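Below is one structure, written out as structure tokens; comments come after it.
Shown here: the complex without one of its protein chains, the others still in place.
Naming follows writing order (A, B and C), and every chain is counted from residue 1.
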Amino acid sequence: MIIQFNTRAPVYMQVVDYFKKKMALGELQAGEEMPSRRELATELKINPNTVQKAFKEMEEQQLITTERNRPSRVTTDEHVLKRIRTELVDEAVAVFVESIQELDVTMDELVDKIKRQYGEGNLDDRSTGS
Amino acid sequence: MKRMWNVAALGAVVIIGLGTFAVDMRDTKAEWELAVTSNPEIWEEQTINLYYNTEEGDKERFDLTTDGSRVTTNLSYIEQALAYEDEVDSSVRGFYRQLSGLTFVQSIRTPDGYIGVGQNGNKEIIVFRLNGEDVTKHVFGKDVNGSAEIMDSPWAGLFVHDGNIHVIYRNGYGGNAETKIAKFDEDAKQITMESLELGDEAISTVRGTSWAFRPYMATIAADNRFIPVDMTEQTTVTEGGESYVSEQDKVGVYAYDVDTKQVIELTPDADMWNSTVYDDRLIALQEDGTELVVDLKTGKKSTRQVIDGSVGTTSYVGDQLYHARPTKDGAVIDVYQDGKAISSAVVKATNEEAKALVSNTEYYVD
Amino acid sequence: MNLLKLLGWEVERMTKPYLILITLLVVTQFTWLGVFLWSETNMYEEIRRTGTPDYVLTFGNYIGGVPFILSIGVAVAAMLLYSFWIWYRDFQGRGTFMMRLLLMPQQRMLVFGAKLATMMLMVLGLLSVQWIALKLQYIAFTGWFDSQMIPVSGTFEQAIRFDGALSVMYPASFVNFLIHQVLIVLVILYIFAFVLMERSLWQRTLWAPILAMLILGTLILVPVLTFYFLENRLFMDELMLLILLGLIGWMTAAIWIARRYLTKKLSV
Partner (left out) sequence: MIEVLGVKKRYRKKQVIEDVSFTAQKGEITCLIGLNGTGKSTILKGIMGLTPFDKGTVLVDGKPIDLNRVAFVPDHSTFPIHFTIEQCEAFMRDFYPTFDPNLFARLVDEFKLFPEDKLNELSKGTLAKVNLALGIAQDPDYLLLDEPFSGIDVFSKEQIVELFSSDIMEDRGVLITTHEIEDIEYLVDKAVMLNRGRIVREFDVEDVRFIHGKSIVDVMREEYGA
């Protein structure tokens, strides 16, 4: 579990995004137990307060639930998980579109490239099972 | 706690080393006792000094009083200060404090108080008088006629006559010094000098004058006609072709007669070796135990037998004669006044250490 | 309790050099004793052959010898130097160990007390060893010359009393000895005060050592001058009192300065 942090975005948000991605990709099943705050801080080599803040943020976004001093769990609420997926996809697309716009590519050319790229891309992903 | 071993070891060395030193430095344990057989109040503030010298010449001194003996050698600074403090009472301190600043000073004690004459470098001569508590001062500056000469010559001593203090001095240093007398008129702030024709003789000291500060001084009357003095004689000696002047003390009892302004010999073939000037009398103990008494107002002389038998160590305190004769384990001290025995006391060595010292201890009262 | 532990650390750090100093002292003195006995005996024998010697040996001749005086001089110098070194060593490097000492959660003056106690222990240790050495030397001295039938005069106490240095180190009364120790403490206090002042000022001014010497110099000089001024106006017992007050004044001043600079001004 190594996150490449970038120094300009709040670290706790990057931790939250990291966990959102894992939930979206199903690497973290609904209801599964989250790693403890201390383990996470040591592993990620970040400030324990930041991990604390990330967990608080995730609780606010109902991504996880924590009963009294028991380890936090991923939410079992399906449409929360679905919402995360669409959020992540929209975000990725937004970033993609932003970076593509500068190259003023026509829509058709764009769609065609994505089809080809995405077609092959999909193929590779499934076979290697990342 | 290994470290503590070093500290403990060093501590042990110190205790052993300084322990031996402390033991070595222990004061001697000798103890003496003074038992007064008659007339005890004489001995109230009287201290007897016991001098003891060992074969190797170690000097050890004790102070012995009615309430016990105290070693007075190797005193610590504190003990010295305390001993000094109770020796000098406060009434005299103010007076002598003023004198202490002077380069040269002499003082005498008269019935109405101490008088001191001092010289401040070559600047001025100051006459101090202590009556009761207050100290009066008269300064004779360089400008006063004669003061320079006095300041440049050695002083023999002081005496008081007609209320004025007189200084007997030897005019100038060097072989043929002539003896002169200076009268200090404090009111008129004048000094009058006279010289005495003494040929090749000179007055060396005036009896009863103290050179430095002394806690106890005998009182001398202020109007004696005769002033007891010591004389010296100058003879020229030639040796191997060279001749020089040598000066010796003259044996005998002499006094300066204020009226005739002459120095006279009071009695032939007597000496003043052991004498005291007290009020208006000169008392001098002679070899044979007799006392020569001279009335300093009239010059009348008389003698009286005081000590019969061998004369031990004697000393005068005021007009009292203290005579110590050693005994087997100490000494007997008799006190005479006006020729009569007025008190006697016995000094006894009370412990082994003291007994060991008896054989060569001297007893002296001052 | 901390004082004792600190004392333990300080004593541990000085043990090696201290032992070297003591051995050096004892060895030089006893060698000089050997040389002295040997040369004096030969000289005496020679004169005795040609006539009767007109002089008598005393123990004072031995302790008056240069090597003896030198050995004491070295010991005194060593003590003075160590009074500086016992502090400056802690400022070695960038004030390393001193920083550790100052960070201890306790009275800083305990450090001062431990160093002072160490110095006094060393001084008293030297005085103790020297006294015992002297007594042994006296025994050897008299024993040897008696065996050589060479007359000897004067007592051990006399020899000590007439020797310049020894009469001060070993005065005739133990109370005086204690008073002399107080004077030694005073000297050490002023060295300590100097070091602490210098170490506190060196970052603020380049003139730190000079400034420190000036201040302490005046502090020492003023009472001395007043003493000389009053000396011929006071009686012996009043002078003693003045000296006592002077000493107390000096001591409190030194401790006050040391405390002030150690606790408030020291900069590591």
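Descriptive notes on the structure:
Just so it is clear, a residue touches a chain if its C-beta (ideal position, glycine included) is under 8 Å from a C-beta of that chain, and two chains touch if they have at least 3 such contacts.
None of these values were measured; they are calculated from a predicted model.
Every shown chain touched by the omitted chain in the complete complex is listed here: A, C.
The chain not shown here is touched by just one of C:Arg161, C:His180 or C:Lys265, and that residue is C:Lys265.
Contact with the chain not shown here comes from a single listed residue; of A:Ala24, A:Ile46, A:Ile64 or A:Leu81, that residue is A:Ile46.
Think of the hidden chain as still there; on chain A it touches residues 5, 7-13, 38, 41-42, 44-50, 53. If you put the missing chain back, the residues of chain C touching it would be 2, 5-6, 9, 92-94, 96-97, 99-100, 102-106, 203-206, 264-268.
Definition applied: only the chains that are shown with their structure count from here on.
Separating the centre of chain A from that of chain C, both taken as means of CA atoms, is a distance of 78 Å. Averaged Cα coordinates give chain A a centre that lies 115 Å from the centre of chain B.
Between the Cα centres of chain B and chain C there is a gap of 41 Å.
Remark: chain C residues 4-5, 7-9, 11-12, 15, 121-122, 124-125, 127-132, 135, 153-155, 157-158, 170-177, 179, 232-237, 240-241 touch chain B in the complex. The touching residues of chain B, when paired with chain C in their complex, are 1, 3-4, 6-7, 10-11, 13-18, 20-22, 24-27, 56-58, 73-82, 84-85, 88, 93, 96-97, 100-101.
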